[in-house]
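One structure follows; several queries about it will come next.
For this depiction, one protein chain was excluded, whereas all remaining protein chains were kept in their positions.
As written, the chain order gives the labels A and B, with residue 1 at the start of each chain.
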Amino acid sequence: MKDQLFWLLAIVSTLSAILVITRKNPIYSALYLIVCLISLAVIFVILDAVALAGFHILIYAGAIMVLFIFVIMLLNLKPEEFGQEFSMKTKIFIYLLCLLIFLSLAIPFYLDNSFKNMPDAQKDFSSVNKLGSLLFDKFVLPFELISILVIIAILGAVVLAKRRI
Amino acid sequence: MEILAVLILACPLAGFLINGLLGRYCRNYFVSIIACSAPFASFILSIVTPYTSAKIFEWITVGGVSFDLAIKIDSITQVMLLVITGVGFIIHIYSIGYMKGDPGYWRYFAYLNLFIFLMLLLVMADNLLVMFIGWEGVGLCSYLLIGFWYKDILRADAAKKAFIVNRVGDFFFIIGMMILFSWSGSLNISDINIQTSSSLTPLVCIFLFIGACGKSAQFPLYVWLPDAMAGPTPVSALIHAATMVTAGVYMVARLLPLYMNFLGVLEIIAVIGAFSALFTSILAIGENNIKRILAYSTISQLGFMFCGVAAGSIKAGFFHLSTHAFFKALLFLTAGIVIHALDGEEDIRKMGGLRKRLPLAFWAFLIGALSLSGIPPFSGFFSKEEIIHSTYHIFTRFMSPAFGYLITGILLLTTFFTSVYIFRLIAITFFGIPGTQKLHRTDFSMNFAVIVLSILSIFGWILVNRWDIPSQYPQFLLFEYDIAYSPVHTLPSLVALAIFASLAGLVVVFLSFGPLRKKISELLTTKIGGFFNKIVTNKFYVDEIYEYLFVLPLNMIAFVLWYIIDQVIIDTVLINSSSALLYLLSGKARKIQTGLVNLAVAIVALGVVFIIALIFLLKHA
Partner (left out) sequence: MTKYLILSSLLFSIGVCGVISRRNILIILMSLELMLNAVNLSLVTFSRYRLDLQGQIFFLMILGVAAAEVAVGLSILIALFRTKKSVDTIDASILKE
């Protein structure tokens, strides 16, 4: 069952990703990105990382994308202001380049034989408890640094967006 | 005692440094004091220093072989030391008067002292490398002094010619040294002289001899010496008569134990020496410049010395070297008095009748001439006798008799021609109708030097008598003398023949300027007479031959190299076009910076692809 679910989700996320990058209107892109993020979250659940799935949806889809949509609405772009596109010739080159990137990443994974089998795991191999205990025990330094980073980001965002400093 | 030997070298060096660095700020008086005391001090030290050897310092050490700056004084060196410093000192005194008023006074004396230092280094050297320093160094001083009045382009060219021809000889010297070093492992003279023969030694000997030819102006490397007369007359006297040109003779004499293994090489040396002697004595008859006649005379007498040394008789060669130093310096200095008095005139056809107007010069010149032509009882007679007897006895005994007769015959013929040219010179310059121009006053120092040298030319042979040569050198003790010259194995007939040759020259000159004057001028206008006259006065066209053989091809090669290779190929094709190409390419490459974020990220992505591909390939290949 997990397999089929995975294939379904793979198709959904890929399609929505492609749609993200090809829409002219940024609002459409944002919405498709939310679809992609939610499908990724479900994949996390398949991978027994339920807590992470929750965090993912909460923060990414819930906060970051909302911020995006706020800014898009704030900018209030008319359709002609959406930005020019490159010529078809350039786009072909770009698509080829990205194909190259995909191949260069995927082929080593495909050819490597050590990833074939996923080991069995207990049900609660990942839980909020375990994550929390790690976070405050072994990884307390990154945790604190992340909090400082967020403070700095807040300050930066406030300063940068002011009309007059 | 080694410190004395080092001091002999140090005095002229100190003189050079002081005069060279400070001389331009001092009055001429101080410059002359320092410059003249240096050779005098060396002279006194040379008399006093016993035979010794000293190692000054270890100079080059390479791969287990080391060359030291080592000097050695034995009897051969001592003769040279005394001649160099003694005659050098006298010429320094003379120069005080000759160069008075010249703006480069201090420079002249600095160069002279440097020359003395380097020449002393040459004769005191214990190994060939140090000798070569002196060898090259005196070549350099010769260049500096010939071109002393460098603003005159002709004199500068003469200096260049001297240095370049010298260099040709030095090239062979170096090759000889290298071959010698490669199979004997050492350049010490004592080591070289005990070498047994190998197949390369004759070649080495010949190469070293060619180097000696370059320095001592033997055929065919003699062409620089007549032109070297462009320098001041005392320079001609010191360098090109008494000392530098004898360096070649000294070198062959020093290495004589090596040369004695190869009689063929000695034959070659004798032939070249004799030929040079004869050839240049004929050339001197056709010359009209007083100093050039004396220059050819020097080459001729050097040929004599080489014959003497080639015969194995160092005594003969060096005896003649010493007496030649005396009378040739005398002749040059007296010529200098004449030139100085006539305000720079050197063409003898424009002189005449100076017998009454410059009496001291006349008598001094006469003494020098008599010594040169080998008329008894002047010094030149004894030394010339020694050489002629050596060649006769030794060559007939150790090589074929025919060879001995040939060489001795050539030398006797040369003696005849020597008399001819020198007495012709006296006849034209000092006899005849005197001119009327005002003569410059001769300085006391010049007269003093000339008088001293005259005395030496008459009695100098006595001083040279008493010396023994070291045991490893061939001891051809043909003559045992004491103060009363009593030769043991002299051949009275040979002596008579030599004196006859000298006097015959005198008689011929007397006749051709006296009773037979008309006949001689008629002879010169005939076809054959005119032809010979033309060849001789044009120096047998040797300079022209060299011009076509060597100078022109070299100039053409130089032009090709300069214009085609340097300017066209290197400058235009390689350098300019590569920079233009770079400019073009960078102009094109500049356009990559569009400022668009997208392009930048694209390039980063491309780089990432490359890196991944590289890692992947390296891991699996």
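The rule is short, and it goes like this: contacts are C-beta pairs under 8 Å (C-beta built on N, C-alpha and C of every residue); 3 or more make two chains touch, one makes a residue touch a chain.
All values derive from a computational prediction rather than experimental measurement.
One chain is not displayed; in the complete assembly it touches the shown chains A, B.
Residues 6, 10, 13-14, 17-18, 20-21, 23-24, 26, 29-30, 33, 36-37, 40, 43-44, 47-49, 51-52, 55-56, 59-60, 63-64, 67-68, 71-72, 74-75, 77, 81-86, 90-91, 94-95, 97-99, 101-102, 105-106, 109-110, 112, 115-119, 121, 125-126, 130-131, 134-135, 139, 142, 146, 149-150, 152-154, 156-158, 160-161, 163 of chain A touch the missing chain (whole complex, contact as defined above).
By the touch definition given at the top, chain B reaches the unshown chain through residues 590-591, 593-598, 601-602, 605.
As a convention for this text, only the chains that are shown with their structure count from here on.
Separating the centre of chain A from that of chain B, both taken as means of CA atoms, is a distance of 95 Å. Residue ranges on chain B touching chain A, taken from their complex, read 598, 602, 605-606, 608-609, 612-613, 616. Of all the residues in chain A, the ones that touch chain B in their complex are 86, 94, 97-98, 100-101, 104-105, 107-108.
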